[in-house]
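Below is one structure, written out as structure tokens; comments come after it.
As you look at this complex, bear in mind that one protein chain is not there, while each of the others sits in place.
First chain written, first letter: the chains are A and B, and each begins at residue 1.
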Amino acid sequence: MRISLTRPLVLYPVSIVLGLGVWEALAQVMPRALFAPPSAVLGRLAAMTGDGSLPTALLGSVQHMLVGYLLAALLAIPVGIIVGRSTAIATAVEPILNAVYAIPPVALVPFFMIWFGLYFEGRVALVFAMCFFEILINVLQGVRNIDRGLLDAARSLDLTGLALYRKVVIPAASPFIFTGLRVGIGRAVNAMITAELFFSAVYLGQMLKTSSNAFDIASTFAVIFVVSLFGLACQEAMRLAERVVIPWHHESTA
Amino acid sequence: MSTQKMTRRAAMRLIAGAPLAAGVAGFPTVTHAADTVKCINLGFVLGIHCPPTFGILDECPKLGLQVEMQRFQRMRDALQTISGGTGDIGISEPIMLLQSRQAGNDIVIFGNHYLHTTLVVVVNTDYIQTWKDLEKPDVTVGINSQGDITQVMTIGGFLKHGGDLAKVKWADVGGSGTRVRALLSKRVQATQVHFDQVPEIQKSGNYKVLLVPHKEYDPWVNEVVFARTDWLKEPANRKKAVTFMKGIIIASRKATADFAYYKNTFVKYATLKEKDTMPEAEIRAHWNVLSREIGVWPTDNAFRLSNFEKLLPYYRAAKAIEDKPIDLKAATDFTIVAQALKELG
Partner (left out) sequence: MSRGKAWALRLAGIAVFVLGWEIAGRIFGDALFAPFSAVIAGFPATVRDYHLFAELAGSLRQLLLGYLLGCIVGIVLGIMMGRSALLDGLLQPWVSMMFVTSIASLVPLFIITFGFGLMFRVTIVFMAAVWYVLLVTYHGARSVSPDLLQTARAFESSRLQTFFKVMLPALYPYILVGMRIGLAHAIRAMVIAEMYVIVGFGGVVYNAGVEISTVSLLGALLTIMLVGVALNEALKWFAHRTAPWYSERQQLSN
């Protein structure tokens, strides 16, 4: 546990520094109108954090992202378990699931606007649509992937009903559930900014639009970078949660 | 395109494409022959765009200039590709180009693509009767995006009628199809649509046209032709730019005079689904509005400094461009169109 905790702490900064080096090198060959070097971006980042505009915007953005993500997770996990456990339901919904999943959610924005409006509800709907399927498919696969022998053993121990789910199905499927939650939260962060760009521009999306309208590439990159960092933080939080809930999943790499 | 730029592109491709290179070996590299230009243009082609498009793609080759046209959904990306050196001549809305100059992008406008626009401002009369009603708290005005032509053309009309801008709510909705749907679903109460969409809209509720740009502005400049300043400086490129404008002017003259010519350009280039099945009477009716009523294809290109001087106050009022001085003379080059007109006679 000790080693694996310290390793990312040592390696992540090394990785970030190396990555910034590559970025700086790229900035030397890319046209200035399109690509800002990390030094300029970090400068803008400091200024935008200093005057409070960036934290305020991030706080606003997090609202629809969290609501959309929680709704998606709360719906996708039980639905995934139910569908995954029942061959009949799975057979019936699978074609529709695959069909709808292929549509780019952005292409649905015009319809979401009509159904949910241009503001908060519309943004929440897009976040939901952009992370629901990723969570669902992982949960579904996790439940289906449970070894038949394990379930037979559980049945021979007279585990039925909710107890079967609590003691066998959910623990056995949990690595997949966590993968889904992690992939899902990454998608939700992506959706957060997408929603602000495609619906009425607010918060970080507004900042992104304003800076890009002014052809201020450093500020544009600064906002994108903050969103990416926030996405990284969210995913790391999910990894931490996973480590606490299913420790063996983590220890295998140590 | 300078050799220095090609090397830089090649270098970028090498860096970014390394993981893919193995899989897509031998993809064609873009080469520029002496008499070729790469043109970046807006995505959809309505009746108003057809003659200039035909001029660029069909008349220019007759004058010895091959044009490779790449279309884009968002004008801003098109502008970036010109600044980045992937395209030579671009077609864009003027406001964005002036914004871009303010931000330090050295580009220059050298002609009109066409004049005026087919967009009109339509309002839901259940909410809005006069311009003043745009201030009402239950009214949202749908636009393509903040600070673009759709917002500025609406703001200009609103200000002329003494409105208070601070009270108007705007919503970025996107392209004209999406704006119509937002209007019909009552998510917005006013927006900009193409004039031929109006009858269809009026079938499903109480709507009226509040603003017709060519009546409100003298003139309205919607789409202009531009290039990087350093690109246009080279004599060989100037020659290409002159030929490019000649193609547009030839097609504008013929399309204004001759319905059959217009119809041919429409059938060839419009991206409207119904273009093949549209009755000739309807195409002719559109042509009448475009060529006679509005006059969207001026025979002399109508590219003048005064056009921009008259519109600049509206750009500023809409905060579409920053509140600092802008050198319109440096942002424009009138010699290209003048030379084209001289050569055409």
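The definition used in the following text is that a contact is a pair of C-beta atoms (placed from the backbone, for glycine too) under 8 Å apart; a residue touches a chain by one contact, two chains touch by 3 or more.
Everything numeric here is computed off the predicted structure, so don't read it as measured data.
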- Item | Touch with the omitted chain, as defined above, among A:133, A:165 or A:199 | A:133
- Query: Thinking of the whole complex, not just what is shown, which of A:82, A:159 or A:224 touches the missing chain?
  - Reply: A:224
- Note on the structure: Logged for chain B, residues touching the omitted partner chain are 9, 12-13, 16-17, 19-20, 23-24, 27-28, 30, 43-44, 70-74, 77, 80-81, 84-86, 175-178, 180-181, 184-185, 197, 200-201, 204, 271-274, 276
- List the residues of chain A that touch the chain left out of this view. 4, 7-8, 10-12, 14-16, 18-19, 30-31, 34-35, 84-85, 87-88, 90-96, 98-107, 110-111, 114, 133-134, 137-138, 141, 144-148, 151, 175-176, 178-179, 182-183, 186, 189-190, 193-194, 197, 224, 227-232, 235-236, 248-254
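Convention: only the chains that are shown with their structure count from here on.
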- Query: From the C-alpha centre of chain A to that of chain B, how far is it in Å?
  - Reply: 37
- Note on the structure: As the complex stands, chain B meets chain A at residues 8, 11-12, 15, 76, 80, 83-85, 99-100, 102-105, 140, 145-147, 171-174, 177-178, 181-182, 185, 187-188, 322
- Message: Using the touch definition from the top, list the residues of chain A that touch chain B in their complex.
- Response: 26, 29-31, 33-34, 109-110, 113-114, 117-118, 198-201, 209-210, 212-216
